[in-house]
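In this view, the complex is presented without one of its protein chains, the others remaining in place.
Moving on, here comes subunit A:
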Amino acid sequence: MTSRHWRNPLRDDRDKRLPRIAGPSGLVIFGVTGDLSRKKLMPAIYDLANRKLLPPGFALTGFARRDWADQDFSKVVYEAVREHSRTPFREDVWRQLSEGLRFVSGSFDDDQAFDDLVTTVADLDRVRGTGGNHAFYLSVPPSAFPTVCRQLARSGLSAQNPEQWRRVVIEKPFGHDLESAQELNKIVNEVFPEESVFRIDHYLGKETVQNILALRFANQLFEPLWNAHYVDHVQITMAEDIGLGGRAGYYDGIGAARDVIQNHLLQLLALTAMEEPVSFHPRALRTEKIKVLAATKPWEPFSETTARGQYTGGWQGGQLVPGLLEEGGFAKDSTTETYAAMTMQVNTRRWAGVPFYLRTGKRLGRRVTEIAIVFKRAPHLPFDSTSTDELGENALVIRVQPDEGVTMRFGSKVPGTSMQIRDVTMDFGYGHAFTEDSPEAYERLLLDVLLGEPSLFPVNEEVELSWRILDPVLRYWEKEGSPEPYRAGSWGPESADRMMARTGRHWRRP
């Protein structure tokens, strides 16, 4: 946006108060009637406006197959903002934002609708001063990507020129295996160059995830222990207590591994296991992530190192919930897994021999995402064997959500006359130390799209590497038939526990 040799005299690196406000720009959301758009995107845009991080004159255009006028759309946004925004509602901020709301009605194969969109965008450039800078958010199923991309190219909306930017934002799933991901990347990259493609993995927008890098690389305390000498194994968990009611269309045939492990958990693994980047420049960061993903492989044999399950109905937290097969929309003989666990190895000097256990599931005990680094036991314990009976392994747990923070677990003497050692925890809660309302992940990511800051977005190479890691497991599972049932509200199928017990380990109860 700014020419290379020009420096804004009003900006100063030492001036840490000045927020970076995005330059003149607009956002077009395809599939604006969807849940994500109403619950996350619209509130995030309002919150950004309220925090004064959006350019004055920002424009939000909705595109969907509804017979709406701008006012109807404005009402929908208003309701979404009132209901879901994080920051308090302010009339003047809303008024400022609502002046930039537009709606274009039409379906994706309708040339006329896209011509209307061209007119709308050009009009916004004139009236709101969006300066020809537009981001297109494809909040649509991947099957619609080719059509939308083709339309954007045909209508000239995707045309790049040095003075203006056009960016595209896409959401997971990025394909369902390596081949389809490559295909998808090809389609998108035909229209938008890779540096204009922003793949949203909302986990990467979370403060706690970014804090992994701070914790590791800003401290002297942890990094010396961050290797196979001291670490016994790593557990990365993302558990949800909700079921899949109403999501059959998306989920049936996809399953937990494709839905969560391919993107979120492998990204968390990459951040946990990667080497120190030479700088925090997006390219340096990406280099390290790609390196570690390229060194990662699933541990074989899969019959012993993986587990998958499907929840059955039952009582969960005071509610009688249906099993997956009884949920509306799922085939009665669906073999879609709702629980997936697998073992990864990272073949580098730092991590040789350390298993990384990844697990995710629906209808588990509670909603939690965490990374647990479990340390080896002390090589020698100069105590009576009875006094260390209750001592477990030391652990460092990064709690990603909810209750963001870091927990350390270590042994301590139980007060009393005898030497008794028991595990205690030491706690750092984000909410205690910095109550600064942590911005929602989507706020951060949308702002980064508008600023053109790519650090927190995986590139196509990362996506393809992730599929390369996951594909062998998926192929093995396909031959295995039905997943093992587990009761709603439990911590997954028994095979998952057996998989850990085989090496004398066990899952943490998060």
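Keep this in mind: a residue touches a chain if its C-beta (ideal position, glycine included) is under 8 Å from a C-beta of that chain, and two chains touch if they have at least 3 such contacts; residues count from 1.
Note that in this section contacts and distances are computed from a predicted model.
Only one of "Stage III sporulation protein AB", "Glucose-6-phosphate dehydrogenase assembly protein OpcA", "ABC transporter permease" or "Protocatechuate 3,4-dioxygenase alpha chain" fits the UniProt record of the hidden chain, and that name is "Glucose-6-phosphate dehydrogenase assembly protein OpcA".
The missing chain lies against subunit A, touching residues 1-3, 6, 8-12, 14-19, 21, 23-24, 52, 55-57, 88, 90-93, 95-96, 99, 126-129, 131, 163, 427-429, 432-437.
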